[in-house]
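Following this message is one structure expressed as structure tokens.
Each chain you see keeps its place in the complex, though not every chain is here.
By written order: A, B and C. Residues from 1 in each chain.
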Amino acid sequence: MLLQCLNISYRYPQGDALVFRDLNCRLADPGFHGLFGPSGVGKSTLARIMAGEISGFTGEIKRRDRAGILYSCNTERLPGWSSVGDHLTKVTPAANLPLLRELITAFDLGSCVDSRFSQLSLGQKNRANLTRYLLQDFDLLIMDESLANVDEATRKQIIVTIKQIFPDRYFLYISHSVAEVATFCARILVLRDIHKSPQLIEVAGRDHHGDAVPDRPALERAMLEIVHAA
Amino acid sequence: RQRGGEPAAELNYRLKWLYNINTAGDLYAQEHGFFTSRGLKVTVKPGGPERDAIRELELGRAQFGVASADQVIRALAKGAPIVVIAQLFQQNPLQWIYRSAGACYASPRQLRGKTVGITFGGNDETIMRALLAKYRIAPDEVNLFSVRYDYTPFYRGEVDLWPIYRNAEGIVIAEKMAKAGEQTGFFVPDLFAVRFVANSLITTRSMLEENPGVVRSFRDALLSAWQEAMAPANAARTIALVHAYDQGTPAEIIAKQLDATRQLMLPENGRLGRIDVAAWQQTEKIMLEQGVIDSPVAVEKALLPDGL
Amino acid sequence: MLHKRLSQFLIIYFLGLGLLLAVKYCFGLSDYVIPGFTDMQNTAQAVAAGYLRAVLDTLGVAVIGHVLAIALATVVAIVGRPDNLLGTMIKTAAYNLQAYPIVAVAPIIFILLGDGLPSRLLIAAIICYFPLLLSFIGILGEPVAGIEHFYVVTGRMRWQLEVKIRAFENIHKLITVVTGSATLAMVGTIVAEFIGADSGIGYSLRIALYQSDIAKVLVALFLIGVFNSLYLVALELLGLAVRKRMGVEQRTQQ
């Protein structure tokens, strides 16, 4: 068990409504976990609570000892003073440099390494940002819509690559694509309206690894289950 | 904008400097009704480094003012329509202070090899250079030191003579040093026949022509006030009055300043307010020789000793 | 906040004083170069009341001058924003005005305006306005593309809105600069009094300097520092209130 949220309740200091009431969830095993739910339901908030970036909630977060939890999202930027490639190299521990090269290829970033971040397209920005997080030392990486502006084919390729390279790490993947979370995640945390109880339901996904052709009916069942839960 | 104005009109009187001992008579005149008793309504305004009474006269913001002789001559050289109606200081208060422990300057020749503070561009430069020229001391035989308003180089002995207003700061500094056990003396250019006139009372030519009566009353009022203010019998009143306006200076100091001022304004058998035409002419000559003005201005034409 | 600012100032002040006294005693300088401690105490007692009144007087003028300077800088930065002829001319004039030391310009100001309060206020405002202007021009001249785009393409952009958007986006920086420039308003007023007034702490300072009375200068500096701190605190509180009213988030939560 890497992380467990117990009876979390939270209200933003400037907000007037609760975002969570007595929410419980846990990340028990390594792999790809989905966090799914309608826009505005509190996914980003929950993710940042897990990462320790928001405090002031009630309830308890239990983390495994010395768990390295990173939160990344799609609005981050790289500094502008040198090229994307330079920045990536600079933040990569020496041991991971081969991995960096591998990721650049897998994420189709080859044409971007010589550009400044501000010269990239949205999807390229997403990928460059995600890349640097993957090269760090972490136990759990939260990807908050980290690939929101990337096309589906590339997104699929990226997810499959990540699952291959990091089989022992935890990922919490926030996305609005039901098909995607159903296909690639082992477990999906479906976050629902605060008036529903429990506020969070766990659904099983297909945990696809990109090797075989997915089992279509099973996938559709999983998708339906997710949509119904939400 | 009034220039001259009606007799009963308000008159502005712009002093040369801040309220201090040098304005004793002016304050006295205002406080003890010397103006009102002559039917004059006068507002006395203090001067300062950025105040120039001559400009104010021309701009019509003041009708009377105090200016030093070099200012008057410079202004005349530029065509300013002003006249001098009284000369306040008979001896120039701008002198040099020195430590008397090691030195006494019986003759300017003793300045050779000394470091003398001067304000470049100021009166003291003109006076000192005239003195050096007169005694045939080449400028490189003394070290001229550019002074600022802080006295540290003098205190620390880097400069031997420091220019100072004898009756104002001069007293304060001498007092301070006396407290620390250091004796001081003053080097007086007038004693060596370099007579450079200082503060005098001025008005505009048009004021004089249109309201000669007002000008006369004003001058008389002011000179009588000075006379009374300087009278030893009135010392206590004068000191109290000056202290009221110049609270930064302790009364004991003002008392000493008053004594010094009296000597500068009323030397032995002198007459208060007397315009010393020869001294004015010498002042003009010095300024001409020092290149401060380009051509003669015939300053005597702007002096009105008794022409009122 | 008040407590913090004041105690900080006191520490700094007494550190400086300690340094001066150390210099005095190390080099054996006499009392007229650097006054001794008892001398300072006596002077302080003698002039405190008068100087206090003077400082309050100065503070009053400084506040008005500060407001003036903020208004002036805002107007110049707004008018100088567009890259047209008028804009650049005004900016040039505003910059060049500052290129002249006030001591050189003051006589001309006095010729044109006389020597009443207007001249003093103008001098105070001039000294304080330039740093404001620099920041204001920097801030108001830089587009906030993410917000402005909509208003530009829908033809809704007016200069007021543009100014509002840019000011609001940089509200923390603006408040820092406005608060910080309070100090300059004080200095501006003091310099104006030093040059041409007959009241206020600047005037007292000038007299103290002519009398070569470092003890008095130090007392004056002390009072200036205290009231400057007070003014800063007042402005900081105002800044907080403004931010709160505008609903700007705290920095750490951005």
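Worth a mention:
Definition applied: a contact is a pair of C-beta atoms (placed from the backbone, for glycine too) under 8 Å apart; a residue touches a chain by one contact, two chains touch by 3 or more.
Predicted, not measured: the structure shown is a model, and the values here were computed from it.
Per chain type, the number of copies found in the complete complex of this structure file is summed up as A x2, B x1, C x2.
Assume only the chains that are shown with their structure count from here on.
Between the CA-based centres of subunit A and subunit C the separation comes to 50 Å, rounded to the whole angstrom.
Centre to centre, using the average C-alpha position, subunit B and subunit C are separated by 36 Å.
In whole angstrom, the spacing between the mean C-alpha positions of subunit A and subunit B is 86.
Those residues of subunit C in touch with two or more other chains do not exist in this structure. The residues of subunit C lying in touch with subunit B in their complex are 29-33, 47, 50, 103, 106-107, 110-111, 114-115, 195-196, 198, 203-204, 206-213, 216.
The touching residues of subunit B, when paired with subunit C in their complex, are 18-19, 45-46, 48-52, 55, 59, 61, 149-152, 155-156, 168-169, 172-173, 176-177, 179-180, 182, 246-249.
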